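Pasting in a structure now, in structure tokens, and then I'll have a few things to ask.
For this depiction, one protein chain was excluded, whereas all remaining protein chains were kept in their positions.
Residue numbering begins at 1 within each chain, and the chains themselves are lettered A, B and C in the order written.
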Amino acid sequence: MASEAQAHAETAALRVQFDTEAQQKDASTLGMWIFLITEVMFFGGMFTAYTVYRRAYSDAFAVASSSLNVTIGAINTAVLLFSSFTMVMAVRASQLGQRRMIVLFLVLTLIFGGMFLGVKAYEWNEKFEQHHVPGPSFHMEGVAQQGHAQLFFSLYFAMTGLHAAHMVIGVGLLSWLIWMANKGKFTAEYNTPVDIAGLYWHFVDVIWIFLFPLLYLIDRHLPK
Amino acid sequence: MNTAAIHEREDYLNVSHGLKSWLLTKDHKRIGLLYLATITLFFFLGGLFATVIRIELLTPGGGLVSSETYNKLFTMHGVTMIFFFLIPSIPAVLGNFFLPMMIGARDLAFPRINLISWYLLVIGGLFALFAMLAGGVDTGWTFYTPYSTTYSNTWVIATALGIFVAGFSSILTGLNFIVTIHTMRAPGLTWFRMPLFVWAHYATSLIQVLGTPVLAVTIVLVLCERVFHIGIFDPALGGDPVLFQHLFWFYSHPAVYIMILPAMGVVSELVSTFSRKAIFGYRVVAFSSVAIAVLGFLVWGHHMFVSGQSVFAGMAFSFLSYFVAIPSAIKVFNWTATLYKGSISWETPMLYAFGFIGLFTIGGLTGLFVAALGIDVHVTDTYFVVAHFHYIMVGGAIMAYLGGLHYWWPKMTGRMYPEGWAKLSALVIFLGFNLTFFPQFILGYLGMPRRYHTYPEEFQVLHVLSTAGASVLAVGYAIPMIYFAWSLKYGAMAGTNPWGASGLEWKTPSPPPLHNFDTTPVVTHDAYDYSTVVGEAVEIG
Amino acid sequence: MSEHIDSIRTYTLVLLALLVLTAVTTLVAFVDLGEFSVVVALAIAVCKMLLVALFFMHVRHSTKLTKLVVLGGLLWLAILLMLTLSDFTTRGWIGVPGR
Partner (left out) sequence: MGSPRLFPVQASTFAPDVDHLLYFLLAVAVFFSLAIFCSIFYFAIRYRRRSENELPRAVHGGMALEILWSVIPFGLTMVMFTWGASIYFNESRPPDNALDIYVVGKQWMWKLEHLGGQREINELHIPVGRAVRLTMTSEDAIHSFFVPAFRTKQDAVPGRYTTTWFTPTKAGKYHLFCAEYCGTNHSRMGGWVYVMAPRDYETWLSGGTSGGSLAENGQKLFDELACGNCHKPDGSGRCPSLTGLFGKTVQLVGGGTVKADEGYIRESILQPQAKIVSGYGPIMPTFQGLVTEEGVMQLIEYIKSLGPPPAATPTH
């Protein structure tokens, strides 16, 4: 940049603290990536707890895991992958400045995200009915060490719960983006919000990609 | 602002008026001042708790307050001082204000997020304050399970939520700094021309970003256990309380470096400015900050040598702990070497810098004691540890914070503080500090456990000494409050560069204009080049 | 702004690959691989993560800095896991309870 750069009028496309659009975009992207790193560490704490307990209580974890509905889990994983696909298509549309396509793909993403959450809610509800929610009324057939199975479900609820919380935030972001996109705010030149919201959405997908095998697929082959 | 001279020029303070212009500001300088006001309140709150603690400990029998109250006092002292004063202190006040200026930027990369960070600290603080007013919390700032999840009957949830929210304030500040340093440096400002203050804040931000989320999730798990009774750490279910300690210290040990690294950054600025010399071994000092940030993540288990952690893990953590000692030592040596053949001026900020180096040296060296397994078994959870970390946090971080505050006060406010009073208070603080905390090393090695409301009579003499020191220290801290406030109205006008310093922040008027610089500066020199600052220089050395 | 815009075909192929991998990981969980079932499950998950990161998150076309940030994050996660496990895996090595 020229050394004579001075403060300019503020717009969404170029905030006053930046000199160029490229600088602003770099900053936003880097900012989002660093935020995602904090998210990695946030979930990392739970993955650590999971690893420690699964190592210690592998039998109880296997039985508890097998009580989850693997078909629903796999389908839900697919739903989330579809939502990632539509999200990246929305980002692509925004890069090309196709307003209608941005809205279309964002709405599709929103629908898939909503489906995922709906299925999740169904699964949790099932846990309540089956007394698989940690607490005084917890009971699980086929596990002698109820405590260890409870630990599994404590982690299950903490991990899927926080994942779902991130999804809900993502749904909020998507709604806002759809509104903005519909107003024609995003162009081929200025599409950073779509881009970084996409990063967030994909990240939430990646977390699920790990949660699915870790929670649903422990030693499924064992006779129950 | 009583003279016409200053009103002629528009600066960040007079560009707009009214409460709203402050509460909705996106200016990093104003946000810095908002932080300053907030954490000053928390400092005095934490200090108040400390005062009652020290008075209580004058007598072994514990007559002033009950055990419940005493336990709440030290818990709230720790929580307030660590999460609501020390963690935000230098980064959120001085860093916020000066980091963009030092790199020639108009603001941080995300001014709105910066404001949100402040609100998060305030909200977190209100949660914690609510907990304190409602009845307090007694788990110790470490929230060890299962005490915090099962046995404490105090306001654990509100306090933990407060820390959780304040944690996000810290994360967002770190994120903002990293992005700003990467993308917003002025033309010509290469990485190795950056002031060491900026390097230190870069390293600090890495820790904030990488460590704080683990604290956040640990708090979430503790809250789940306490509120919903889903036990992650509950031994009754087979959970392991030591796992909590791992997760907690993964953040909370590096958190010490969140407090001390910015302090080191401040001291680098002070030592250079007041000896008018580039920091000896600039690159080594810069890299040592990053090294401390990285290595600081590998040592947390040294808080757990007697916790039931495995012997081999204990040894590994002890071994790694010694690696983090080296970059810290290097910094001290380099600061000292910078003084050699310098032009050393004894102004107040430099006194604080000397104080910092001295006290940090003692704090750091006693760190070697507690990292030595054999000794740590004896001194962990005693006053030895209390003394050690107060030497680092109070003797180190707060000395540097005060030094930095004095150094940059003219830039922030446009006014000078009274030099005589400032020197006096620096001296009083130094003496009071040592009298307070040195006896605690002896107490600790004698076996006085920490967090004790009552204690055997043979420890009383040392406790009385410590309390005497604390009262001196309290006076020392009160004096600057008074003269800083006084100086806002009556202080002498500060010029653009009252210290003859070299940083970019001294090349713009005091107080700075809204966007810091009238034109974006172009950097053509390394940091700490004084040849352009001193008129008609007389070369010495 | 010279952004690299991937084709719809690329994205579709990535989606297909992800779906196939999901199916594989689900099915393979019912096969007795002993100790290796965890390894396989995690290896597949890592592949899926890489696909999402490289293609959907455009890490493939990103700056070195972004790649460094991603690697750094994973490294720190590894530090957290490994050093915590350094305790849990070595407990009982010297045969004294609690040591």
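We take it that a contact is a pair of C-beta atoms (placed from the backbone, for glycine too) under 8 Å apart; a residue touches a chain by one contact, two chains touch by 3 or more.
On a predicted model such as this, the values are computed, not experimentally measured, just so you know.
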| request: Using the whole complex, pick out the displayed chains that touch the missing one. | output: A, B, C
| request: For the chain that's not shown, point to the residue among B:Pro195, B:Gly301 or B:Gly342 touching it. | output: B:Gly342
| query | Of the residues listed, B:Gly95, B:Gly124, B:Pro146 or B:Pro418, which one is in contact with the missing chain? | reply | B:Pro146
| remark: In the whole complex, of B:Gly63, B:Gly188, B:Pro456 or B:Gly495, the residue touching the missing chain would be B:Pro456
| note | Out of B:Phe130, B:Trp421 or B:Tyr445, the sole contact with the unshown chain comes from B:Tyr445
| request: For subunit B, enumerate the residues touching the unshown chain of the complex. | output: 62, 67-68, 71, 138, 140, 142, 144, 146-147, 150-152, 235-236, 238-242, 275-278, 280-284, 305-308, 311, 314-315, 318-319, 322, 325-326, 329-330, 332-334, 336-337, 339-346, 354, 357-358, 361-362, 365-366, 368-369, 371-378, 380-382, 442, 445-447, 449-456, 458, 461-462, 500, 529-531, 534-541
| remark: Against the hidden chain, subunit A presents residues 56-57, 59-60, 143-145, 147-148
| Residues in subunit C touching the chain absent from view | 92, 94-99
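Rule of thumb we're sticking to: only the chains that are shown with their structure count from here on.
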| field | Centre distance in Å when subunit A and subunit B are each reduced to the mean of their C-alpha atoms | value | 34
| query | So what's the Cα centroid distance for subunit A and subunit C, whole Å? | reply | 15
| query | What residues in subunit A touch two or more of the other chains? | reply | 26, 30, 34, 37, 40-41, 44-45, 48, 52, 56
| Contacts with 2+ other chains: residues of subunit C | 65, 72-73, 76, 80, 84, 88
| note | The subunit A residues in contact with subunit C across the complex are 21-22, 25-26, 29-30, 33-34, 36-37, 40-41, 44-45, 47-48, 51-52, 55-56, 70, 73-74, 77-78, 81-82, 84-85, 87-89, 92, 95-96, 189, 198-199, 202-203, 205-206, 209-210, 212-214, 216-222
| task | Going by the contact rule at the top, pick out the subunit A residues touching subunit B in the complex. | result | 1, 3-7, 15-19, 23, 26-27, 30-31, 34-35, 37-46, 48-49, 52-53, 56-57, 133-136, 145, 147-148, 150-151, 153-155, 157-158, 162
| task | Using the touch definition up top, name the residues of subunit C that touch subunit A in the complex. | result | 1, 3, 5-6, 8, 11-12, 14-15, 18-19, 22-23, 25-26, 29-33, 37, 41-42, 44-45, 48-49, 52-53, 55-57, 63, 65-66, 69-70, 72-74, 76-77, 80-81, 84-85, 88-89
